[in-house]
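Encoded as structure tokens, the structure appears first; notes follow it.
And now, chain A:
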Amino acid sequence: MNGYLLTSVTLLPLVGAIALLLMGRGEKTNENSLKWTALLFSLATFIISLALPIGFNKAGNLQFETNVEWINAFKLGIRYHVAVDGLSLWLVILTTLLVPLALMSSWNSIHKRLREFLISMLALETGMIGVFVAMDMFLFYLFWEVMLIPMYFLIGVWGGERRIYAAVKFVIYTVVGSLLMLAGIIALYYLHGSATLNYTFDIATITNDVRTHALNLDPHTQSLLFWAFALAFLIKVPLFPFHTWLPDAHVEAPTAGSVLLAGVLLKMGTYGLMRFNLPIFPDAAHQWSVLISSLAVVGIIYGALVAMVQPDLKKLVAYSSVSHLGFVVLGIFSFTDQGMQGALYQMLNHGISTGALFVIVGMVYDRRHTRLIAEFGGLANVMPVFSTFFMIITLSSIALPLLNGFIGEFLILIGTFTSPLLPYAKLFASLAAVGMILSAVYMLWMFQRVVFGEVRNPSNMGLSDLNFRERLVLVPMAMLVIVMGVYPSLFLDATDRTIQSIKARLVPATELASDWRPNPDVAQDR
Partner candidate 1 sequence: MQAEKALFIVFAVIAVASALNILLQRNPLYSALSLIGTLLALSALYVMLRGQFIAALQIVVYAGAIMVLFVFVIMLLNQPKDQPQIEKQKGLRYLAIPLAGLMIAEMFYVLRPIHLSTLPADQSVGTTWSIGTALFTDYLLPFEVTSVLILMAVVGAMVLARREGD
Partner candidate 2 sequence: MVPLSWYLGLSALLFTIGAVGVFIKRNAITIFLCIELMLNAVNLSFVSLSGFFGDVGGQLFVFIVMTVAAAEAAVGLAIIISIFRNRESLNVDEVDSLKL
Partner candidate 3 sequence: MEFHNEPLLAFIVLAPLVGAAILGLIGKNLGERLIGVIACSTVAVSALLSIYVFINHRVQLEQGHKFYNYLFTWIRVGSFRADTSLLLDSLSAIYILFITFVAFWIHVFATGYMRGDPGYWRFFAYMNLFMFSMLTLVLGDNFLMMFVGWEGVGLCSYLLIGYYFTKDFANDAAKKAFIVNRIGDFGFVLGVMLLFLQAGSIFYFDDPARGIHGAFNWVLSQHADPLNMSAIFSGGITTIGVLLFVGATGKSAQLPLYVWLPDAMAGPTPVSALIHAATMVTAGVYMVARASSIYTHAPAAMVIIAFIGAATALFAATIGLAQWDIKKVLAYSTISQLGYMFLACGVGAFGAGIFHVFTHAFFKALLFLGAGSVIIGMHHEQDMRRMGGLKKYMRVTCLTMLAGWLAISGFPLFSGFFSKDEILFRTFTSPVLPAPWSKILWFVAAVTALLTAIYMTRLIVLTFWGGERFKEAGAAHSSGHPAEGDAHSVTPHESPAAMVLPLVVLAAGAVLVGFLGIPDVLSFGKTSNYFEHLIAPSVHEASGHMNEGHSGGIELEDQHGVELSLMLTSTVVALVGLGLGWFWFKRNPLWKPPRLLEDKYYVDELYDGTVVQPIKAGSTNVLWKFIDVRIIDGAVNGAGQIASLFGTSLRYVQSGLARSYVAVLVLGALLIIGYFVIR
């Protein structure tokens, strides 16, 4: 059963999509049954996926594994290999959680092509989960690319005014990166195969061979491959200066699309960095860490500053994503436990907080059909419940302690600051910390302009507060924001083992040894 669990989590949404495709075409009126079908499938996926963390063995590496031969001809060695480890576990859960929430958030906001919309959402879910669970480069690439299409349609069909430009830009940007990654995958496959005589696309095998020095790539090759992969991922993240697709895509995408875009898709980039770049090209990772960290830091500050002056709510959140994801990249390239764990945690945080922010923006958009900050003001007067949720999410986004954002950002900062392997680590950390100030600036300023003050715009006068469905969407998010801030061990413990294995080759043995760790078994029952 364990073996099929992951596959069913991955494919269940697709089954839902197919079910929707086949559902009674005749009556146009029966939109509710479509919505409920989609929602139930995504909820079922979420519930099944909960078995993953429950059954997850913190001491183990890859789990819930299915590994069967797929295409073996031509020494291709392509396998259907899916599994989760600490790296992907929570990202899968994040995905399965966000999709039903996104569906609920846009329950009444899709007015055309509802069936196709729901199909796209579910197909997208399968793609996203697939990216995280794939343990074979071929499979990974497959999901990585296939997932583009539903997203493309989500932006292109259900998007705003400039949806075509945004959709095409999104796809082209991604494709440019991912095709380079394809070249990288082929090269890696070939190099690994000729070095070990085991031609395979299996990520775990290759990683392991790198770890055990069965595969030793020379620095030059490593650099080239590193960039082939990194470009794809950094575009997806997106790291400055590859970020300009993001504001457009976010602004034009419908709410549900933005939620998943920000919540999950961006994580695929950082996930890829941790899955491929660090463990497989450790020397190149060191070689380029300064450049990437610099870009990350520039992105943190730049994203924050540009976010500050955006007149459009979604654009603001989009640029804030640039800033936040800069933290994640910085943490990854700190090569420390704290940095990488923090990065991983920050991915989850960003998924929830920014996802929630987009939900919130969507809620006001549904009511007012505008996202311009200047159109709002004083919403606290008419929508107190809304404002409260907005406040919690805002605070999460500016990394207030005891909320989730803080754990991630602080771990990243301290990991970076204390990194023995990243040059100029202290400088990077200090500059990144400036981002903490700036995030307060732009978020609070935005919050003030939207929520506080008198209701000056008469069209805001009659806005209704959140209804039951909308509260149902925001409550779990807000609760997660708090739970993750107060008791992060719940999540962090599961990822530790994986981070250690990523570090195995990345960090020289001397550094590993000197890494003082308090004994976890000391009695805590005083």
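Here is the rule we go by: contacts are C-beta pairs under 8 Å (C-beta built on N, C-alpha and C of every residue); 3 or more make two chains touch, one makes a residue touch a chain; residues count from 1.
For anyone wondering why these and not others, all candidates are chains of the complex that A comes from, given by their letters.
The structure displayed is predicted, hence computed values, not measured ones.
Touch, as defined above, links chain A to just one of 1, 2 or 3 in this complex, and that is 3.
Residues of chain A touching candidate 3 in their complex: 169, 172-173, 241, 243-244, 302, 305-306, 308-310, 336-338, 341-342, 378, 380-381, 395, 400-402, 406-407, 410-411, 413-415, 417-418, 426, 429-430, 433-434, 436-437, 440-441, 444-445, 448, 451-454, 486-489, 492, 496, 515-520, 522-524, 526.
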